[in-house]
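First the structure, then my questions, so here it is.
Note that one protein chain is taken out, while the other chains of the complex remain in position.
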Amino acid sequence: MSNNLLTDRFAQGEIARGAWLAVPSSISAEIVARTGVDYCCVDMQHGAVGYSDAIPMMQAVRAEGVTPLVRVSANDMAEIGRALDAGAQGVVVPLVSTPEQAAEAAAACRYPPRGVRSFGPIRASVAAGSSEIDALEQVLCAVMVETDEGLANVEAIAATPGVGAIYVGPADLSLALGLPPKYEHDDPTHESSIQRIRKACESAGIVAGIHCADGDMARRRLAQGFRMVTVANDAKSIGAAVAAELAAAVASSD
Amino acid sequence: MSNNLLTDRFAQGEIARGAWLAVPSSISAEIVARTGVDYCCVDMQHGAVGYSDAIPMMQAVRAEGVTPLVRVSANDMAEIGRALDAGAQGVVVPLVSTPEQAAEAAAACRYPPRGVRSFGPIRASVAAGSSEIDALEQVLCAVMVETDEGLANVEAIAATPGVGAIYVGPADLSLALGLPPKYEHDDPTHESSIQRIRKACESAGIVAGIHCADGDMARRRLAQGFRMVTVANDAKSIGAAVAAELAAAVASSD
Amino acid sequence: MSNNLLTDRFAQGEIARGAWLAVPSSISAEIVARTGVDYCCVDMQHGAVGYSDAIPMMQAVRAEGVTPLVRVSANDMAEIGRALDAGAQGVVVPLVSTPEQAAEAAAACRYPPRGVRSFGPIRASVAAGSSEIDALEQVLCAVMVETDEGLANVEAIAATPGVGAIYVGPADLSLALGLPPKYEHDDPTHESSIQRIRKACESAGIVAGIHCADGDMARRRLAQGFRMVTVANDAKSIGAAVAAELAAAVASSD
Amino acid sequence: MSNNLLTDRFAQGEIARGAWLAVPSSISAEIVARTGVDYCCVDMQHGAVGYSDAIPMMQAVRAEGVTPLVRVSANDMAEIGRALDAGAQGVVVPLVSTPEQAAEAAAACRYPPRGVRSFGPIRASVAAGSSEIDALEQVLCAVMVETDEGLANVEAIAATPGVGAIYVGPADLSLALGLPPKYEHDDPTHESSIQRIRKACESAGIVAGIHCADGDMARRRLAQGFRMVTVANDAKSIGAAVAAELAAAVASSD
Amino acid sequence: MSNNLLTDRFAQGEIARGAWLAVPSSISAEIVARTGVDYCCVDMQHGAVGYSDAIPMMQAVRAEGVTPLVRVSANDMAEIGRALDAGAQGVVVPLVSTPEQAAEAAAACRYPPRGVRSFGPIRASVAAGSSEIDALEQVLCAVMVETDEGLANVEAIAATPGVGAIYVGPADLSLALGLPPKYEHDDPTHESSIQRIRKACESAGIVAGIHCADGDMARRRLAQGFRMVTVANDAKSIGAAVAAELAAAVASSD
Partner (left out) sequence: MSNNLLTDRFAQGEIARGAWLAVPSSISAEIVARTGVDYCCVDMQHGAVGYSDAIPMMQAVRAEGVTPLVRVSANDMAEIGRALDAGAQGVVVPLVSTPEQAAEAAAACRYPPRGVRSFGPIRASVAAGSSEIDALEQVLCAVMVETDEGLANVEAIAATPGVGAIYVGPADLSLALGLPPKYEHDDPTHESSIQRIRKACESAGIVAGIHCADGDMARRRLAQGFRMVTVANDAKSIGAAVAAELAAAVASSD
């Protein structure tokens, strides 16, 4: 057992359901974390979240016993280190296309001799409950396979030591396959690519994760064997929920 | 026609549906404003919003052609002036219990000789599209009747010059009536009090407004003659929406 | 047992040691909270902390299982309500000089019929673990006796229902007594005044608290019967600690 | 000589030229402070500046050897104390209409026995260069006379002990006189009222100050005997300067 | 017609006059945007603007019907994507020296198959008024030619597909030419280099843009055929305008 509930879950063969945070506020982060999700991922690639915003958000998430993650904007050693030092207990690294890139992402998460991370765990030691290397290295390195090159290399990526999960970005994967950026397609290429990624993870003994449009899709992905599913994001949720109430207020009759 | 779409609506006998903002972010404010509501009220009484947060929120709301309001924390002349100078096109003033208090709230919204507001419309002139007194005074002064004393004085409050609306706070009104803080009660006292407030507004020719639990309640309040109904708030919406997706993801079968 | 560890401690006759937060950062708040103190009080009277800063600080404090308090800038109902809604599990109210003022402070902490607080517990329900009135009212109302008028009325203030503690501000008390603003004085008037306040609390069955210059003074105050002692503040601590290391670096020899 | 360059100037019979800060940024504050003005006043009444913004602004102003002031939103003891503790070396208090109100403003700036200020000079001691009461009390209390009642009482207000300046707000004074809110008027009542205020200050031996539309007006006011003139504000300056360059870019010929 | 007023202007052969934003405030951004400029560029290379500041600034700019741009700090795919996702309707990319670098900048602005941008248009869809790829790709990719290598390659850079403008940085270009960093020089090399860049743009059918010291220079550049001219920046404007008023206040006579 470690201080990282998410990697502990995965080590025990369990699944995890999470949420995505794009709104730069520790208030909305706290509200989302209290819903009972297993992880909250602060989206620093596409979300409206700067570094100064991300730390209070992760503090609020941790307070609820939920694992804070960060999606970094790039496979960049310094940025990955910044996210982990700020208290993320894992990173989601976009656009990983080769096993070499996957190895770089993994190395950015661990200290020498296993990696290249620089030591200075200002909040990482809070998250890990320790300043010991072993505890600090108990983080999830999830890489995103979402390019055609990445898809071609997915088995090698999945087998890269230190990579704990492959997280599918269905929209970018759509674009890579010449399709519009959606979560699901009638075109069977998209779905078979997703399943290829899942199988590569299973063969390599790592977690298959995927970004989902909603809870219903998440449930179906879990049934397929995905073990890390994002069920909602804050920005879409707030818009949809307010719009639904507005529509109900406009409806002309019972 | 003025630059204040909300007061124009009310002047033309129309209704308005709005949302409440408690999350301190211009991103969530923008998302809520884009749903098609008529007003967004930044809640500086109970919301997690400081003055430094409120201005970008109101800028984002105005950008969508939606009227920004502020609920101030108290019937305080300086705070009301600060909210209007920051670009609110109306204020919601809590806990107004006497016509004298209502007159103070109204005076805080207008310049001498009609009121006591101090001149310095840094963003008020942006919202009003002008620095002329007449345009700047085109703001809504909504007072909340939510104490037993306020209920007893509601007809006189409604008749106070410069008050444009009475906005019912059903939870505080419940507490005033010795009931738990809810939007609706089986106990008929609560509902009859709400209707008394509505009728006082109608007799005085001002707008009756009410805070609603959801769109369904808002629709019912509109049918009763309320003309300013809040259909949702950002904080509750985000929690409910993410929780619903999480529940869908957990459900064991189709 | 409630969700308020501090009032539970006091109900069980225990003491509490705390820290004062004047630096507007959730990082320093988290660091201080992790030292093992029982409460952290965000100082919104003299500290450099605005409302927008205070919320992440209280989120960080709560995450460590430490009780967040706020010292408000004035005995103001709206400001006390804002602090509690933001998640403070108690307020320290400065410059309370009469039992009537004490009663106003107490009323600002509870809902009708016990008080006048307005309902809207956005983060209060997070702190209390509930949205029930009983849980939400489980907050500490500590009033500061630090004027000559307050000192003259201290027994009546201590006996005011709803007041849970009197917290001594030794510096302001010094000024009230015509002394320079210090924590302790050779002049016996200051010390006897402090003991009078303590005894008034003991007679009334409430907690006597006091602001201390350091841990040593706090220990001595505990030995006298004070039950709520602040052992350090963040701003002074950081300056003293860095200065001490700098002095050590300058020292010319071992 | 004290650490307060502005009150020292006034004590030596000198004049001061300053600027008004309404933009919530320490960058613009620094730029304005570097122009050579004697004081920079953070406008917390009409400016877009929250408490969390004001502190870095005052830090930046002080770094340039310029005296930071705050215009508070109201004649409120707690708010005045907050401004001074945050490092303002003086306050400008709006809408002071009676000598009693003037005395309250003055009392809020000094400690007992001279006043009612509470002790806790977190940044006040930085600004004053000392934590001694005498140094901390070396602040300017400027009150604004801008209502008809204030005008009627101006001689008594000027004679109130502890008041160091009366600062004229010409726009609010216009409204008080039934005129549109402008800096100057053809109507002689406005100008004679301004001169009455100036003379009251001269008789009482305090500083007469006035808000000016631009440097030209400031120069004329200095020539009349005003000793504290605000020559520009950041918000208007930026708009005017960019608009002038845009106009120059549009001009059709040399 | 698209939602991007700037690229629409350019498509119709029109010119654009803009302003540069270096002050991290949505208030100053709003003021500048209201002057009537066609674009406002948030300077994240040399400006004092962090990512958390930039979003409210772009929201304020968009509210005025002005096109928000971002100058990124580097030709970095992730940073360009972050700027566009945050609502920039174009990027200005510094220090582009080869057609390969220009192609990388262009690719960062478009999705596969035209580019390499990752999908997640949180505010890009607000700016574009759509989540469709075609609308989202309606952004300006302006590259800066300001090194000697860039100057040597300018014709090939201008001909790079996806590049919509070359924006001249006269100060860096000066340094590249061995001159002090100024907007204009007597030395003819600087001016002939600027004209070479303009002609390369004209031959390639793209927009020639240039950073100007003031409106007068902008007008002269427009007369030469430049079509995108920056007439002012916020930081310089505020300092110059306040300094001018201060000088006027100091002048000894009429």
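Per-chain residue numbering starts at 1, and chain names A, B, C, D and E are given in the order in which the chains are listed.
Rule of thumb we're sticking to: a residue touches a chain if its C-beta (ideal position, glycine included) is under 8 Å from a C-beta of that chain, and two chains touch if they have at least 3 such contacts.
Since the model is a prediction, treat every value here as computed from it, not as a measurement.
J.: Which displayed chains does the hidden chain touch?
T.: A, C, D, E
J.: Using the document's definition of touch, tell me which of C:28, C:89 or C:174 contacts the absent chain.
T.: Result: among the candidates, C:28 touches the missing chain.
J.: Which listed residue (C:79, C:146, C:172 or C:234) would be found touching the missing chain in the intact complex?
T.: C:234
J.: Of D:27, D:168 or D:228, which one is in contact with the hidden chain?
T.: D:27
J.: Contacts of chain D with the missing chain: which residues?
T.: So the residues of chain D touching the unseen chain are 26-27, 30, 34, 55-56, 59-60, 62-63, 122-123, 126.
J.: Taking the full complex into account, what residues of chain A touch the chain not shown?
T.: Against the left-out chain, chain A lists 50-53, 55, 76-79, 81-82, 85-86, 111-113, 118-123, 133.
J.: For chain E, which positions touch the chain that isn't shown here?
T.: For chain E, the residues touching the absent chain are 22, 24, 43, 45-48, 50-53, 73-74, 76, 94-95, 146-147, 169, 171-172, 174-176, 178, 180-181, 235.
Here is the rule we use: only the chains that are shown with their structure count from here on.
J.: Which chains make contact with chain A and with chain C at once?
T.: Under the touch definition, chain A and chain C have B as mutual neighbours.
J.: Taking all residue numbers used at the chain B/chain C interface, answer same if over half belong to both copies and different if under half do.
T.: different
J.: Write the angle of the rotation needed to overlay chain D on chain E, where the fit uses Cα atoms and the result is rounded to the nearest 5°.
T.: So the copies are related by a turn of 180 degrees.
J.: What whole-number Å value describes the gap between the mean CA coordinates of chain B and chain E?
T.: Taking the mean C-alpha position of each chain, the two centres sit 41 Å apart.
J.: Taking the mean of the CA coordinates per chain, how far is chain C from chain E in Å?
T.: For chain C versus chain E, the centre distance works out to 52 Å.
J.: As a quick test, compute the distance in whole Å between the mean CA positions of chain C and chain D.
T.: Comparing mean C-alpha positions, chain D is 34 Å from chain C.
J.: Using the touch rule from the top of the page, what residues of chain C touch 2 or more other chains?
T.: Each of 50-53, 55, 76, 122-123 in chain C touches at least two other chains.
J.: Specify the contact topology among the chains shown, as one of line, ring, star, complete or other.
T.: Per interface graph, the chains form some other shape.
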